[in-house]
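Please read the structure below before turning to the comments.
Omission of a single protein chain aside, the complex is shown with its protein chains in their original locations.
== chain A ==
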């Protein structure tokens, strides 16, 4: 019997009172109410490679410690990302009636993964980002200049979503006035009906097909035009990607939209929240704005915008002393590994001037490591540099609201008040 969503909502008095075998850290409500951290702390202490025999996602292993996660992530010949085996999240891909069977290189193994990734990787390579930086900075400045000082506003809607959508539109060279479509498609891609973003999987399917048709139009315009540093032109011109089947074309587009949108959006919001919860760190930043460079990776560790990636064992294997069987579902909880006190000093604290801040799991490791990591860091660096020029304090004035998702660690609303210098 799969656990129902209603049962999942029942919360125990204390995490320690739950029998170990009943712990199901994939329960999305634990992320919405932000209590999952206590469960991970217990698993890291008592059962770091934990088997959950029963959940609505089926049985799965949770890998919760930093070094065990790296070991799985770098063992792609044993731990597969293949969509047909279930793909990359605890919720199996292709498992829902009415869903599209999307194909994307994040959910492929070698050699196809390598070919497709290499084709699109240059758009987010450091040299191309140098060209994008002034455009992103100008657009970030314009967003911040448009905000009212001293009034309550929603930081998520007016800044985090706006900035990441604008960046995405820049990368795709997407028609500027229609860029809100990108936000919608990003939300729809990761939505299930219970989130309220779509009403049914059929609706999701319809909207994503519209997305594909829209991009097909841009593709057709650009395929015969030489050059173009935008992602559509690159995919249309590369031998590895130009003859993609329809669901692969759509899948890879959505991968880049979600990858470039849902993630950094939440790090932008999460950084504001973390600085408000740690006023001493905020003061350090005001006193020394050069700390932005070490604060950015710390924000990305702290937020961990994607909580996990999942693999499927292609053969029997061992992780942290536990025997994994061929076919088992293995979930690497980056959010937990990023709080592993045996690897990260004072892992449960947000510290903007850490000695080694880049040593975190948020981008994953191995061949599937986040391709857009430098773009994420660039956007965060720019927005913080521009915030510090304009505002003394971005003050959180109400409770944040969080996304109902066990994959995207999302902040859906963050009321703030801006204070000028």
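Just so we're on the same page, a contact is a pair of C-beta atoms (placed from the backbone, for glycine too) under 8 Å apart; a residue touches a chain by one contact, two chains touch by 3 or more; residues count from 1.
Definition applied: contacts and distances are computed from a predicted model.
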item	value
Choices "Branched-chain amino acid ABC transporter permease", "2Fe-2S ferredoxin", "Binding-protein-dependent transport systems inner membrane component" or "NADH:ubiquinone reductase (Na(+)-transporting) subunit D" - which one is the UniProt name of the chain not shown	"2Fe-2S ferredoxin"
Contact residue for the chain not shown (choose from A:179, A:284 or A:374)	A:374
Per the touch definition above, residue among A:193, A:366 or A:415 touching the missing chain	A:366
Missing-chain contacts mapped onto chain A	70, 73-74, 76, 110, 114, 117-118, 121-122, 124-127, 358-359, 363, 365-367, 369, 371, 374
